[in-house]
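Shown here: the complex without one of its protein chains, the others still in place.
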Amino acid sequence: MKEISLSSPLPWQEKSSEQKGRSLWQDALHRLAKDKVAMVSFVVIVFYLILAALSKLGIIFSNFDLVNNEIAYQSPSWEHWLGTDLFGRDVLARAAHGTVTSLTVGFAGTGLSMVIGTVLGALAGYFGGKMDEAIVWFYTTIDTVPYILLVIAFSMVIGSGLNTICLVIGLTFWVNHCRVMRAEFMKHRDREYVQSAVSLGASHLRRIFIHILPNVSHLVLINFSLGVVTAIMSEVMLSYLGLGVEPGVPSWGMMISDAKLELSRQVWWGLAGATGFMFFLVLSLILFNDALRDALDPKLKNK
Amino acid sequence: MNFATFSLKLSVQFFIRKGKAMLITTLSLLLTLSMGCTRKNKDAENTLNIVATSNIKTLDPIEASDVYSSGAVAQVYEGLLHYHFLKRPLQLEPLLAAQMPKVSKDGLTHTFTLRQGIKFQDDSAFPEGKGRELTASDFIYSWKRLADPNNKSEGFWVFDNKILGLNEWREQVSKGKATYETPIEGLQAPDRYTLIIKLKKPFYQLHYVLTMSYTSVVAKEVVERYGKEFLNHPVGTGPFKFESWTRNNQLVLTRNKDWSLHTYPTEGEASDKAQNYLEDAGKKIPFVDKVVIQEIIEDQPRWLNFMKGNLDYTSIPKDNFDSAVQNGKTTKELNDKGIHLQINREPDVTYTAFNMNDPILGKNENLRKAMSLAYDTDTSIKKFYNGRAITAQSPIPPEVDAYDPNYKNPYKEYNLSKAKEFMVKAGYPEGKGLAPIEFSSPNSTTNRQTAEFFKQNMEKIGVKINIVTSSWPQFTTKITEKKAQLWGIAWLADYPDAENFLQLLYGPNGSPGPNGANYKNKEFDELYEQASHLLPGVERDKIYQKMRDIFTKELPWIPGVHRLSYSTYHNWLKNFKFHSVINDNLKYFRIDTKERGEMKAKL
Amino acid sequence: MNSNPNLIEIENLAVEFKTDEGLVHAAKNISFSIPKGKTVGLVGESGSGKSITSLAIMRLIASPPGKITNGKILFDQKNLLTLPEAEMRKVRGNRISMIFQEPMTSLNPVFTVGDQISETLILHQKLSKKAAWEKSIDLLNQVGIPKPAERIKSYPHEMSGGQRQRVMIAMAIACEPELLIADEPTTALDVTIQKQILELLANLKEKYKMSMLFITHDLGVIGDIADEVVVMYKGNIVEKGPATNIFSKPQHPYTKGLLACRPSLDRNPNRLPVVSDFMSEDGKEKPYDMSQLKQKKTNRVSSDEQNPVVLEIKNLKKYFPLKKGFLGGTQSYVKAVDDVTLKVRRGRTLGLVGESGCGKTTLGRTILRLVEPSEGSILYNGTNITSLDRESMRGMRRKMQIIFQDPYASLNPRMTIGAAIAEPMYIHNIGKNKKERSDIAASLMKKVGLEASMLNRYPHEFSGGQRQRVCIARALAVRPEFIICDESVSALDVSIQAQILNLLFDLQDEFNLTYVFISHDLAVVKFISDDIAVMYNGKVVEYNDAISIYENPQHDYTKKLLSAIPKGIS
Partner (left out) sequence: MFKYIFRRTIYMVPILFGVTLLTFTLFHVVGGDPAVLAAGKHATPEQIELIRQSLGLNRPLYVQYFQFLHQIFTLDFGRSWSSRQNIWTMFTQGVGPSLSLTLPAFLIAEVLTISLALLLARWRDSLFDRVTKITCLAMLSLSSLVYILWGQYVLAYKWDIFPISGWDPSWAGRWEFLGLPIVIFVLLSLGSNILFFRTVFLDEIYHDYVRTARAKGLNESGILFKHVLRNAMIPIITRVVQEMPFLILGSLLLESFFGIPGIGGLVVLAIQNADFPVIKAMTFLSAVLYMIFQLISDVLYAVVDPKIQLR
């Protein structure tokens, strides 16, 4: 006897409205739209995206690279809300431009890791057997090496710079997602809807991509939004270890790393700017991720 | 139920589940933590507390290639010669040698007479644990060690191609055809106390080399006793004995009670008397019973520890400079704490090197000059050195013979219009047609910022720079492998002689040698060889100045700055006179322990 | 002594739930009472609010989202709804206790059953640990756990489903409560176990002079155990009264429909009445004459010409490796299907019946090669499908379809119904283009009693019964000859079950379909099948035509199964 959710139409009174169907995604969106925290964080994220886009296009904060050595390390003023840095550049503008770097690292790096993790996880979980063993061996090996060492080793070998950071994050952060995907594919492979597809004669590719993937894609989304946070934080760590973006490219990691020296001369605004920008982005991403999980994950939904 | 009782209950339950052992550990830990505030009073001890700002790597003289390793080695081991503690410019003095060596007319044979009765420090490697007497053959053994290819010493360059037969011996050893017993023509010990060095060609700098840690004397018994672990068991003839070393933390040395090689100097520079450097004249040294060298890499803990009086002296971290020094004097805060400032000129030079093999940079001297003219040195000095540097006009730094404070390099000025003219001459008006140039830099914060500053300067004349950062070893490897196009680097004197800087441009020293720019100029090279036959003096200085002019004409580097060292020290530290080339200075320092005790309580 | 004959009186109870779709009134204006020493059966289908009502008594409704908005629950002259939480805790597990549907998840998996039983005793009766332990052993003995002194140290997962429920009962009666609430306590259990548990509950009730609130969807069970019955429907009580009255003279049309739509062992109708036959959409009564039901043609004759053997299973075996040996070698097996030989004729239905774990589901899946058989052959129209390659097997799949137990699980939740029905046509090249396939899908929807306009909707927007209709439509899309119904109606409410069974019947007639109908419910199997195979431990223990099996069971196990069916309605 399955408990049928109270909100569904009562069994003998079958709803026969003409409305167009609403997919689970739309349902989730609907739920998200009702969640005030989620909406606020979403607005903040969108704000950051717009900020990044406008900065990148040079529409706002185009003065980020304007050097004026006369006004190096000025404390916050009306002219420079967050003061200036070593080269007299506007810290606010640089922090805003740091958004571009962080989002690039976050999205590109995590995107890559999602692709690797999903593909390998799908193959391992769906096919099982030797394929599974090989992939599990591979990711266990990667996982066994502490990831700090792995990231450092990769960066030392590939070099530094924005593209490298994206690549390094992509190549090292996929393991957890892969593990989740493998477990999900394993679970879904034996689900009745997939068995139905088998009995209907669907091919392997069809089962993987048309049937199972859309049903686990919410996890990709959830892991993605969490991965973006990790990636942004990793950029900071890599910058600190001297493996960050190219000098001159505005980045929060570099600003925070420079703060180590700047704080000694009471220059706190560089750190404050970068940390503030990062805090609100990370906070919104995590809160949004939370809401996303609640909205998307049917397991938690019933609660 | 309120939070407090709830959480208490929760923790207790958790402990019960986790086992009582954990409860006990944690409780005892909390207890110890809370008692952590009670400090032991070590201030009364006659201990010198100093700091190493990067790690001490090794205590083997032939491995000690970095400042702090050689600094530590120099307290335990000694060489034939050393520098006078007080006199400036630096003056050589005999240390283990009884007097300065006799040099033959052709400059090829140097005869040293050792002091008699010098003993190695006591160690179980010696019979009955008693240090034996030092003999001339110990030097021959020590230098063979330096040359032994199996030891892979970075310091071999000091003798490379200089001592008769040493390179050949090295060659033979690598083939397994020679041993330490095999005699070398250039290194002879006719009796216990006489050491004769024969050179291939005149090499005046030999005497400077003999002050360096690489050439200090070790005992064969100790090396053989400890084998590969010798680097952790230093036993020398010096004023301090090794006590303990916690790597990445601290090295502790204690006074060698048997040491009595010499006393505190009785004369010095003219101003020394007034500055109380001669108060201890003729007194027995070393003054301190113990030296603790703390390895503190990060600036903040180092500076805070100094401010608290846990360190007797330190250099001022770049970013604490403003709070420590204003208008060339210590700030009131520091004055109140009894902290003094000492400014020294460093025999060093920073420079931006061009890869002379590069098809663009190497072949276009006008482009190099344009770039030099576009570099705003004054601003860089303000920004990166807090004004603690002077503009370098040439590779020759202050504190060495041929340095001419009045020399003005016509391309070493910040003149954008002139720079742009040179860009036109170079064939790249406004930088048109010039591909971006790769600037290599180590990845530490300051290096990165310097590179950024360089880039910003070059943009003003249309030269585009791509900065590539990497770890220090990868950076140097890139230079060694001639893969770098343009890079910023510095050179600190091994010894106070212009030769040590001009060799950086000597053709045969090209990569992987120290001439990373791979500069080659026949005339320059000939002058270099010519100068090496000469003793210091007007004639040699003239040759060096000629070389300097060739440098200026072709400009294989953009010379940067010569740095000044700003050291701060507490009032209780006496006889603190600093020079970066002098390593064996700790024995002269004296602590007024009473004053320290009183002052520290206030800090 | 209180003279009130009722132990507990519920007055005007109302419970609301906040959901995404808005406020749901899960229980409205519920009033009934439980007399001392009596059993009240609370019956209703899913969504009727029966569980909510029982949780409200214990004040266990999760809030948010739930909220008790109105009413009183008088117990010992106190209103439980206004009792301070600390007081309420003294009632829970002590004076009123509760057992739940899923004994596995309801027991804490990481504590021994002894720990969990004695916890209640220590809590409420302040017994010492040792005394509580002793008493727990005694309780386990009372609920019929063999060797209680040993079993008390077991963990829940080490016990069978029935034993776990016994443990739950032991826990519930530990403090000799005045009221025991049993929320669907036997639904998750096999029919033979169900019988034992019901007997146990009845005995304990007598022994401890408890009152009992028994919640179930199964009218048959209620008939066996309850003194009084309360029927709930859409959050309301539609009828209440003594059990005998409710069964013999139901008043409300819903009750009537509910009673009628249950397949019974004694009758042989060719279709089942459904609730809507008795009650119109607005809740009004419709006249319905039970006698208009025609009797099913008994013993439909199967001739080799009209009904040739389509499927022949010979010595089929499926072994699952149980335990891996030290270096990966398999040491022992579970014999899920053990040497089964069966025949199925065209246009006829073979019923496969047995309790959980008997191998019936594995057998069904092995026939379609969703599970590869270990040994034996499956001949479909003479072709041995166990040896077909992937391509030929895919062609074969067009002819053979399966309908699973859980319609929600067997529909891809991210696909519209239209896409789901069109997919098999796309795979098997039925219909020229999208348009044509969607036309076919629309006609199939009508065929299974749904509207074509629903094609754009997603599975979660349908009710359970509708989803099962969609599954049937999807299976029909490839125009199969042969369908395996794997517990296809087990997850459905009884009123919906009747509709789906009728639908399956109609479709069989229309398309001359062959069914293998797998179920644990003997009444359902008897209703739909021509032949029946009874499975036990992977083996077919009895195989005969439906009537003979019921009228004259041969094997002991079959007899046991038949006798365990609740006789409530008869």
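Per-chain residue numbering starts at 1, and chain names A, B and C are given in the order in which the chains are listed.
Throughout what follows, a residue touches a chain if its C-beta (ideal position, glycine included) is under 8 Å from a C-beta of that chain, and two chains touch if they have at least 3 such contacts.
The model shown is predicted, which means the values in this text are computed figures rather than measured ones.
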Neighbouring displayed chains - absent chain, whole complex: A, B, C
Absent-chain contact - pick from C:10, C:91 or C:501: C:91
Option from C:17, C:100 or C:482 whose C-beta touches the chain left out: C:100
Contacting the left-out chain in the complete assembly, out of B:297, B:343, B:424 or B:535: B:297
Contact residue for the chain not shown (choose from C:60, C:396, C:430 or C:547): C:60
Sites on subunit C contacted by the missing partner chain, in the whole complex: 58, 60, 86, 89-94, 97-98, 100, 102, 105-112, 119-120, 123-124, 155, 157-158, 168, 171, 323, 326
Subunit A residues touching the omitted chain (full complex): 137-138, 140-142, 144-146, 148-150, 152-154, 156-157, 233, 236, 240-241, 256, 259-260, 263, 271, 275, 278-279, 282-283, 286-287, 303
Those residues of subunit B which, in the complete complex, touch the missing chain: 1, 3, 6-7, 9-11, 13-15, 17-18, 22, 25-26, 29, 32-33, 36-37, 39-40, 55, 57-58, 60, 63, 65, 149-150, 152, 154-157, 160, 174, 228-229, 231-232, 244, 246-250, 294-298, 300-301, 304-305, 307-308, 310, 471-474, 476-477, 480-481, 512-514
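One rule holds in what follows: only the chains that are shown with their structure count from here on.
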Averaged-CA centre spacing for the pair subunit B and subunit A, given as whole angstrom: 46
Contact set on subunit B toward subunit A in their complex: 298-300, 303, 317-323, 376, 379, 382-383, 441-446, 448-449, 451-453, 455-456, 466-471, 474
Of subunit C, residues touching subunit A in the complex: 17, 19-21, 24, 26, 45-47, 101, 184, 187-188, 217, 234, 274-276, 281, 365, 368, 370, 394-395, 397-398, 400-402, 404-406, 408-417, 423-424, 427-428, 451, 453-454, 456-458, 460-466, 471, 474, 478, 491-493, 495-496
Sites on subunit A touched by subunit B in the complex: 67, 69, 72, 86-87, 156, 159-161, 242-243, 246-248, 257-258, 260-266
